[in-house]
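All protein chains of the complex are present and in place, except for one that has been dropped.
Up next is chain A:
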Amino acid sequence: MKADVLIVGGGLMGCATAIELARKGKSVTVFEKDVPGRHASGNNSGGVRCQGRDLREIPFAVESRKMWDLHPKTVSSDCGFYVSPRLRLAENDAEMEVLVKRQEKLNSLGYTHEVVVDLNEVRRLSPNVADHVVGGLVCYTDGLANPMLTSKAYAAAAGREGVQILTRTRVVEVQTMSWGFKLRTADGKVYEGETLINATGAWSGRFSEMLGDPLPVFSAAPTMMVTDRMADMMNGTSLGLTGRLLGLMAAQNGTIIVGGGYRSPHDLEKEKIWIDPMQMTKASKIMIEVLPGLKDAQMIRCWAAFEGCLADKVPIVGSSKQVPGLFHVCGFSAHGFQLAPIMGRVMSQIVLGQQPDFPLDDFRPDRFEQKVK
């Protein structure tokens, strides 16, 4: 079986890339070992956030945010998106200075989406924050979406564009040929294509080794939690902190989704995650300090998903320097959800040999080798 482009990984990055390529006339086959949305794409915290991103990602995030509004047209679903301003709190003057500097830096680069706000505005946005908070930095256009719905909408849209999505189909062998690639799946079938895209998320470190282009992507199990309904506690505003680990997302139903970098031990081979209850105790302490009213809240559930991470916490997006015809889009380090729409677009551009909308130099696959030298 033949296609122009073979994409391994049916998560958001794989499907976003597939949709764009199919719309530009390419035949695409997606190989998904489980089902779309089984791992990080469908089980992340749902934050659609520009706030607080690494500067290297900002141009992409700002453009991507516009694309989130277009989802009803582009993927025939709103993906459950709604605006919930993301307010990053300063808990002391030193942190406030960090936030002021960040805004100055962003402004100097021409970005105005993050705004320093005083205590009055903090209290207007989030009336229940603790007394020690001194100010904040807010992105009014940030929001939340439903990751499972988004993953399924992307997969369905890809299907409508003629992309062949092979679910429960594991790629077990890749051969590099003079004309492209030969893939063998666990059921013994062989697929051929000129171009190969690695969008295997948590598995992309391992998969890239199989391709002869090893990447330093390591797996992690970001751990999220959710509280019972706490009506009016968040006032629709999501919160982050400047000096400590915590992200509190104001879900529309009144529950609070807790994220912000908690991790659990895991075994990628056995696909098993042991949710570390200490993460709950740590998060709870900080939550009560920041929103004292949460002492009456309950933790309802934790969950975790496999994600691919890199040491410098920005992804790998680009063509392989080792294997011609191979492209990577992986290692989003637990904040790729918001970036999926724009990544699909720039990936399709570089696969077609076009200039990407934004330079991808910071995300080069070989950037780690250069550091060693």
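The rule we apply is simple: a residue touches a chain if its C-beta (ideal position, glycine included) is under 8 Å from a C-beta of that chain, and two chains touch if they have at least 3 such contacts; residues count from 1.
Just so we're on the same page, contacts and distances are computed from a predicted model.
The subunit not displayed here is recorded in UniProt as "Thioredoxin reductase", chosen from "ABC transmembrane type-1 domain-containing protein", "Thioredoxin reductase", "Raffinose/stachyose/melibiose transport system permease protein" or "NifB/NifX family molybdenum-iron cluster-binding protein".
Screening A:V83, A:M210, A:I288 or A:L352 against the full complex identifies A:I288 as the residue touching the chain left out. When you scan A:M148, A:L268, A:V323 or A:I350 for touch with the missing chain, the hit is A:M148. Against the chain not shown here, chain A presents residues 35, 37, 42-43, 80, 146-149, 152, 220, 227-228, 245, 253, 263, 272, 274-278, 280-285, 287-288, 294-303.
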